[in-house]
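Working notes for the structure below.
Removed from the display is one protein chain of the complex; every other protein chain stays in position.
Chain nomenclature is as follows: A, B and C, assigned in order of appearance, with residue numbering initiated at 1 for each chain independently.
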Amino acid sequence: MTDRRNIDIPRLTAHYRTMARIRAFEEAAEQASKDGLVTGAVHLSIGQEGIASGVCANLTADDQITTTHRGHGHCIAKGTDPGAMMLELFGREGGTCGGKGGSMHIADFKVGMLGANGVVAAGIPIAVGAAHGAKLQGSNRVVVCFFGDGAINRGPFLEGLNWATIFRLPVLFVCESNGFASTTRTDAVTGGPGPVARAEALGVRAQEVDGNDVLAVDEAVAACVERMRAGGGPEFLLARTYRLKGHTASDPAPYRPADEVEARWAEDPKAAVARTLADAGVDVAAIDAEAKAEIDGAVATANAAGFPAPERAYDDIQDIGAPAWAS
Amino acid sequence: MTDRRNIDIPRLTAHYRTMARIRAFEEAAEQASKDGLVTGAVHLSIGQEGIASGVCANLTADDQITTTHRGHGHCIAKGTDPGAMMLELFGREGGTCGGKGGSMHIADFKVGMLGANGVVAAGIPIAVGAAHGAKLQGSNRVVVCFFGDGAINRGPFLEGLNWATIFRLPVLFVCESNGFASTTRTDAVTGGPGPVARAEALGVRAQEVDGNDVLAVDEAVAACVERMRAGGGPEFLLARTYRLKGHTASDPAPYRPADEVEARWAEDPKAAVARTLADAGVDVAAIDAEAKAEIDGAVATANAAGFPAPERAYDDIQDIGAPAWAS
Amino acid sequence: MGQLTYIEASARALAEEMRRDPKVWALGEDLGRGGVFGQYKGLVEEFGPDRIADTPISEATIMGAATGAALVGTRPVVEMRFSDFALCAVDELVNQAAKARFMFGGQARVPLVVRQPIGMWRSSAAQHSQSLEAWYVHIPGLVVVCPATPADNHGLLKAAIRADDPVVYMEHKGLWPLTGEVPDDPDPDHLVPLGKARVAREGGDVTIVTWSRSVHTALEAAALAEARDVSVEVIDLRTLWPWDQEAVFESVKRTGRLLVAQEAVQVGGFGAEVAASAAEALGRDLKAPVRRVGSPRAPIAYARPLEQLLEISPERLAEAAVDLVRGAVAA
Partner (left out) sequence: MGQLTYIEASARALAEEMRRDPKVWALGEDLGRGGVFGQYKGLVEEFGPDRIADTPISEATIMGAATGAALVGTRPVVEMRFSDFALCAVDELVNQAAKARFMFGGQARVPLVVRQPIGMWRSSAAQHSQSLEAWYVHIPGLVVVCPATPADNHGLLKAAIRADDPVVYMEHKGLWPLTGEVPDDPDPDHLVPLGKARVAREGGDVTIVTWSRSVHTALEAAALAEARDVSVEVIDLRTLWPWDQEAVFESVKRTGRLLVAQEAVQVGGFGAEVAASAAEALGRDLKAPVRRVGSPRAPIAYARPLEQLLEISPERLAEAAVDLVRGAVAA
């Protein structure tokens, strides 16, 4: 945790609320997956909540984000209703995408959440394009593009960062380096000095931050956003963290030693904030309880909700040439 | 030109012979294209001969290369018969690919020339794979991958260099930076500090060399190849040069000022070698004449040769499921 | 009416739409110098480099960035240079652009046009000659357009730009210099509607259904067949998805015979969809079995004589048309 003497307790409390809501959501999603209530794959961001909260606290409602398969936290931090998200995971009516997208395709355009993605690194060009659009529209909104440490080995990383540089676009690239790409340790498949060097070699201002320190993230991003709004062009943030759970809710992750995971749980970013706030007299248990109640309600609602009407499988495809629905 | 006092005149003469043959080939190809004898697109490497010769002089017959749409010089330097190449450009029987590939798909596996390519940057993963194959086979051959300064903005550049690093493959990446990608100045569309920084950020040992100085290229590549054979992993060479002609033989390149081109002609790498050799008493005119005679013969032969038999359009597709030829 | 080439017609269509709607912009390699074939000539001078954007050689990101820019309300026209290079951007087009509207439950649309010049042309060889329209017809979410004339390259491009879904717009390189009438001072809202075929020639004995450059081959074939007393109707589909089944079925019901002509590889080509649909729907009403003519399943060779062998010729098409009629008579 950043130097404790100057901590803005109300701001940190707001972060804690966001992180608690994300944690509660992820835990509930994990359980629902294990219970067979969520049929599609679910990727949990437990342990990475500090990044989502630290980044999105610096964005306005107009600003936009893209995220990945592991994007629940980013959605919640950007303002998406967890109730609608849970409905989406359950594939029910009222979900963010009417139950048609699921966890990997949550989107919520009204809060600037331009979509998760089932394809690693595919959000990068889309985010860059959203920022290109902002520039053409003369808007001063900024775009944040979240991706994992596995994504930096796909071509769109190079193409997208180069593009943002040459068009001087307001995109903040946030690489959540959680050590793994599925069952593979990213170190083993990533050459060179690292993500920061890659970004700099593409002309993007880059820095590393402790992704488990929400205030450090917050502070770094505040500066990034300020520079971007002033026309400074793209920024890159390497946020180091750890994937405390398996790749999906059904992955027990036997490929890593238990003591490694245990040691990382000791660095749980949410617990760290809780300690600081407790020291400052904040009732964190109440925040946790509130978050849990909200998410419990979301699960109950999702579980009770109806599935989308069959004709929904045929709508919102395209204006002309869509298949006709005939019960 | 590298320090003149220590010049190895026989080696430089050999370079000059290669460069003269390439130049003669390109001039003849240009003319044949203008005369309508070569119907497909032809991309000339005039002004870039020093790189082809300087690199390939360090390769054995077992070593392999991949090249691009602008690859005639690399083929000749690697040992492909210009006669077979000219037949290929003319689309005739006896061409390197039997007239089925043309200028952009020349290949000559018996000399380790694994193919030109019509898709920018597509040779990068192929070269990397060829080196991966060498490693699996326990061979100590090395692979050279030629590409342009426009190719470093495509995804395969990142993916391929990262791959070569993590598998520690013997690939020398040679970026021929001739200032242009078609009608576009590459500076205008390339972000960041440049190709060397990009390569280093991907873990590849990288250096810049004057591509118009054949001996500088030769020396740098000699060291690269030695390190690669010793298991040192991939290398990157940025060879600065200039595209003295248009993008294709039919491009007058009106998008660049005449005086810029004129100034660059003064740095013609072939003329530079000619001056050095002439000072040393070598009869460069005789070498030029010999090269011209060889290529004139190639053109005459190509012009007189027959087109491939129609059934060739149906062969070498695949062992099962190829279309049947029925005159 | 004025005479324009196919290429000029497209430039005019784009300019008109860019004047009409400030949200329209174009991006691709070399556009600032008019594009590799000259399709963008004069446009950067009028609209400036922000709206006629020069890009790096980054097809995946050209397509992906256009998708992002479309999602936030701009209307990009993407230039892929050769349809073959669009194979470097398939995830972006097929997994992202085509599916976003549906996956996101209708929250957003992806109004973009991706221009993908197709076809065999002057010994361009295997990586610069493909016609892969069948691929995009198979992908939900996409509209697929293949204009055959200057008038259509004007009216269809305008309609494509105004569409709110991703349109794969495939011009034929061999048609660039083709001259034809294009409305001179058009009603700015004069479009050629997407999804509507055009009867390029009327006839009574057999219907040739075709698109793109093959329309002209079919018209030549029709003239050859006429000399042999076979009357050929030629339907230019113009839009491959959605294709005008109504027009095709009406014609085939009348003639009783269907010949589908395509430059693409016949195996798995779009002609299979047309032929299968007609065989299913019209079944025994046909006077002869449906028939397809297309390219053999071979990569496209460089040598001009081999390349020409792969193209469908008017003679071959006429022969097939006459056969269909004579064969049916004999049956």
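Structural remarks
The definition used in the following text is that a residue touches a chain if its C-beta (ideal position, glycine included) is under 8 Å from a C-beta of that chain, and two chains touch if they have at least 3 such contacts.
This one's a predicted model, so the numbers in the text were calculated from it and none came from an experiment.
Counting contacts over the entire complex, the absent chain touches A, B, C.
Across C:35, C:166, C:195 or C:299, the single residue that touches the chain missing here is C:299. Between the chain not shown and the residues B:119, B:201, B:224 or B:244, the one that touches is B:119.
Interface note: of B:42, B:166, B:274 or B:287, the residue touching the hidden chain in the full complex is B:166.
Only one residue in the set C:110, C:145, C:221 or C:275 touches the chain that does not appear here, and it is C:275.
In the complete complex, the hidden chain is touched by one of C:9, C:125, C:145 or C:317, namely C:125. On the side of chain B, touch with the chain left out of the figure occurs at residues 64, 66, 95-101, 105, 107-110, 114-115, 117-119, 122, 124-137, 155-156, 159-160, 162-163, 166-167, 315-321. Within chain C, the residues in touch with the undisplayed chain are 84-85, 87-88, 90-91, 94-95, 98-99, 102-103, 125-127, 132, 134-135, 137-141, 241, 264-265, 267-273, 275-277, 279-284, 288-292, 296-299, 301-302, 331.
Mapped onto chain A, contacts with the missing chain fall at residues 39-41, 88, 91-92, 97, 99-102, 104-105, 117-121, 150-151, 153-155, 181-184, 188-190, 255, 307-308, 310, 312-314, 317, 321-323.
In this text, only the chains that are shown with their structure count from here on.
The greatest centre-to-centre distance from chain A, using averaged C-alpha positions, is reached by B.
Chain C has the Cα centre that lies closest to the mean of all protein Cα atoms in view.
For the pair chain B and chain C, the distance between C-alpha centroids works out to 36 Å. Remark: chain A and chain B have CA centroids separated by 45 Å (rounded to whole angstrom). Of all residues in chain C, those that touch two or more other chains are 55-56, 58, 60. Across the assembly, chain A contributes residues 155-156, 159, 162-163, 166 that each touch 2 or more other chains.
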